[in-house]
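Have a look at the structure below before the remarks.
A single protein chain has been removed from this complex, and every other one stays in its place.
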Amino acid sequence: MRSWKQRLVPYWLLGPGLLWLLFFFVVPMYFMGELALYSGSLTSGGFEFTWAWSNFPDALSGHTEQVVRSFFYAGTATVLCLLIGYPLAYAIAFRAGRYKTLLLFAVIAPFFTTYLIRTIAWKTILSDDSPVVSVLQTLSLTPEGGRVLATSGAVIAGLTYNFLPFMILPLYANLERLDMRLIEAAKDLYSSSRSAFLKVTLPLTMPGIVAGVLLTFIPAFGDYVNAQLLGGTGQAMIGNVIQSLYLNQRNYPEAAALSFLMMALILAIVIVYIRFAGTEAFMGDEDEEGA
Amino acid sequence: MLSSARSDRRATAILAVLIAAVTLALGLAACGGGAGGGNGGETTVAEGGKAEGELVFSNWPGYIDPGKNGTIAEFEDKTGIKVDYIEDINSNDSFFGKLQPQLEQGQSGGRSLFVVADYMAEQMHDLGYLQEIEKDDLPTVFENILPSLKSPEFDPERKFSVPWQGGMTGIWVDTSKAPEIKSVNDLFDPKYKGKVTMLDELRETPALVMLAEGVDPAKASADEWLAAIDKIKSAADSGQIRRFTGNDYTEDLTAGNIVAAIGWSGDASLIENPNAEWRMPTEGCVRWSENMVIPVGAPNTAAAIAFMNFVYRPEVAADITEWVEYISPVDGVKPILEKNGSELAESEIVFPSDEFTRNCTGQNTPPELDQVNEAWQNVLTG
Partner (left out) sequence: MSAPARAWAWVRRNALLIYAGLAVAYMLIPIAVIAVFSFGATPKDKLTFGLDNGFTTEYWRTMFSKPELNEALITSLRLALFATLIATAIGTAMAIALVRHRFRGKRLANLLIVIPMATPEVVIGASLLSMFIYYSFALGFTTLLIAHVMFSISFVVVVVRSRLIGFDRNIEEAAADLGAGPLTTFRTVTLPLLAPGVVSAALLAFALSIDDFVISNFNSGTTVTFPLYVYGVSLRGIPVQVNAIATLLFLLAVIAVGLVLFQQRRAEKMAAVQPEEEPGGPIPLPGTAAAQ
């Protein structure tokens, strides 16, 4: 039987975090939610609370193209991050030996240089006349007009590059605790290492994959800087729209409404994804299972 | 297992209601504290008087001559006022966005002085976020201000804005690739498809397109603005326009990604392309300036006013212009630079003659701003 002291432990553990999120996220979000129901404009007499539920459908109907585009860009970037990041995380976890931490640092070190500088560097590498682009041109890999910048490809490449650490770090955290003997046993059982991977390693590392996918897709969906600096006309994502609504049009109600819609959409996608990947992989309700 | 699932759901519900109640309580306490509105037409007048103490001054980066011999240091020496010079403005809109909640409450975040574009000064003034300054408190300013800047449309008596530096928006051309581009209409020529960029500013790009069509942006109707915006939209959709930029068109010019861009006259130092040159469009440019303004809640208006007078002394203004290379609002700077042997004195970009800018227009705000701005933003985020 658990003592009352034991039953309080989870609350002590959760407490600081929940309180922090409550005061510094939930409350401001409440203000935002209230704002979504305002109408009016800054220049013509200010905003008023008018239960303006129409803000929600209005916000969405004007921008469905950007929503779909964001889903496509973020989704593609996430898949690419997984393809690039999983082998790298695997290699760091099992083949790097003493150099593990060093490699992990190398993975996030680009972040020290600030996003703007990294992106300018990429723009230099991918500029229309650069040798890299010339090679791509001869391989017929350039999308339109023979250029890489100011295309969807550039935005997706930027998203992939900037969110790789978000995929690699949770993957690594999960992979690292994998017991190699299980892998060896699997290799003994199955004739090819591919089956061993698919039937044993992959399912065991599902929690890491789920975490990585979430940490990559969710923020990528709402990103705006990549589209702004690397994209051209016709690559704007929903993040750019919200940015524009808030800062350039000062249409705070529509910005707030669109933000909430976006958050709801992402939550829906997350819930569906977790159903698909298995709830244990996400929540790990081990205590409910009783081992 | 069943009972624990049910009690878990019940507990979730209770917790959700609790959280909602707390936030509702906190939120209701804040009800009515929404955005916008202004303070009902009552404008504060900035107090003059003895200038002392500390001055917090927000400005755009690279907009003043820096260092131990710079203007700020000189000002501190001569007046004993300590200046906290912060370069935290890099976009009118985002600066407004981050200051608006404070200005709405009558606070300025400690700043007594900052520099924003004409239209932003106008907008802030209309919302009651700026203080007005007595003409008598600004003797040096009114003595030396360029006649063309004395009475702009948005502030005919210069009650709340004092020009800082100005510039022109025109066309940057890569003369090795497209030497024949002279008009904004040339940018729509299909042979430059995908090699042209335009600025993302509402009051500059559509205005230039209107000028090229023979429409006067200062007098244009909302429909004429929307027509210009439509024309730009078609060009964007077809891929004629590569992208809309802030000042990062300079990167594209340096890298050779584009042959022409709508851009600002003073950006030469950012473009490492010997063939790039700024051209005055044949139909005219957009001539703009940025202004020093005193916000509501400014802690030290006397010091701010003293600074405004200080930088309107021709010697001081000459120092600033020599470094910044934009257009000075102060009369008498050109002879000083000539005496110093500076080649800037000959530059038409830094000292444009009236003849040079005869077709230029200012930064005009379109009628029915919300609707026109929304149409423009939809083109940018299309």
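Order of writing sets the chain letters: A and B. Residues in each chain are counted from 1.
Simple rule for what comes next: a residue touches a chain if its C-beta (ideal position, glycine included) is under 8 Å from a C-beta of that chain, and two chains touch if they have at least 3 such contacts.
Note that the structure is predicted; figures quoted are calculated from it, not measured.
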Residue among A:V68, A:I108, A:L141 or A:V272 touching the omitted chain: A:I108
Full-complex contact with the absent chain, from B:G53, B:G80, B:P179 or B:G246: B:G246
Contact footprint on chain B, counting only the chain that is left out: 4, 7-9, 11-12, 14-16, 19, 30, 33, 35, 56, 58, 60-63, 84, 86-91, 94, 97-98, 101-102, 104-105, 107, 109-111, 246-248, 250-251, 254-255, 269-274
Chain A residues that touch the omitted chain in the full complex: 7, 9-11, 13-14, 16-18, 20-21, 24-29, 31-32, 84-85, 87-88, 90-95, 97-99, 101-118, 120-125, 161, 164-166, 169-170, 172-174, 176-181, 204, 207-208, 210-212, 214-215, 218-219, 221-222, 224-225, 238-239, 242-243, 246-247, 255-256, 259, 262-263, 266-267, 270, 280-288, 291
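By our rule, only the chains that are shown with their structure count from here on.
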Cα-centroid distance, chain A relative to chain B, in whole angstrom: 34
For the chain B and chain A complex, residues of the former touching the latter: 1, 4, 19, 22-24, 26-27, 30-32, 34-38, 91, 93-94, 96-97, 100, 123, 126-127, 193-194, 236-237, 239, 241-244, 248, 251, 255-257, 369-370, 373-374, 377-378, 380-382
Of chain A, residues touching chain B in the complex: 22, 26-27, 30-31, 34-35, 38, 40-49, 62, 65-66, 120, 123-124, 127-130, 144-145, 147, 149-150, 229, 231-234, 236, 240-241, 244-252, 288
